[in-house]
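This report concerns only the one structure given below.
Only one protein chain is missing from this complex, and each of the others stays in its spot.
After this line comes subunit A, so read on.
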Amino acid sequence: MKSSLMLHTITRIVAFIILSFSVFLFFAGHNNPGGGFIGGLMTAAGLLLLYVSFDLKTIKRVIPFNYTTMIATGMLLAIGTGVVSMFLGDAYLTQYFDYFQLPILGETELTTALPFDLGIYLVVVGVALLSILTIAEDDA
């Protein structure tokens, strides 16, 4: 399709900017607006832009994620973070955090809320894209 040439060219750059912004939002969630949900939606939006500007078959080859497994992985990660605190003798989903001196990065605060957020992120990306793609592929 010659008519969508400009769309293709700009998508190639803009998709990367949207996706890096979504990663920023994901990590900003602890102290600023952001977090797993909005980061996941933004990633889904970035990937959706690819699906919209190119045809479905091309992008299926480019992004070989199975969104069903992605939802399951995210749920397992979120539940697993909660269960770990049960094994350590605290209530379900107790949050632990500490400051670590990492090489290069310097002093960093690492919390168990981050893997939980990652689980949410994966579920949101999976659910959003799976529902949209299921509707898109429905020929009947």
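The criterion applied here is as follows: a residue touches a chain if its C-beta (ideal position, glycine included) is under 8 Å from a C-beta of that chain, and two chains touch if they have at least 3 such contacts; residues count from 1.
Keep in mind that, in the parts below, contacts and distances are computed from a predicted model.
Visitor: Under which of the names "Na+/H+ antiporter subunit E", "Transcription attenuation protein MtrB", "Dissimilatory-type sulfite reductase subunit beta" or "Tyrosinase cofactor" is the non-displayed chain listed in UniProt?
Guide: "Na+/H+ antiporter subunit E"
Visitor: Touching the absent chain: which residues on subunit A qualify?
Guide: Residues 12-13, 15-17, 19-21, 23-24, 50, 59, 61-63, 104-106 of subunit A touch the chain that is not shown.
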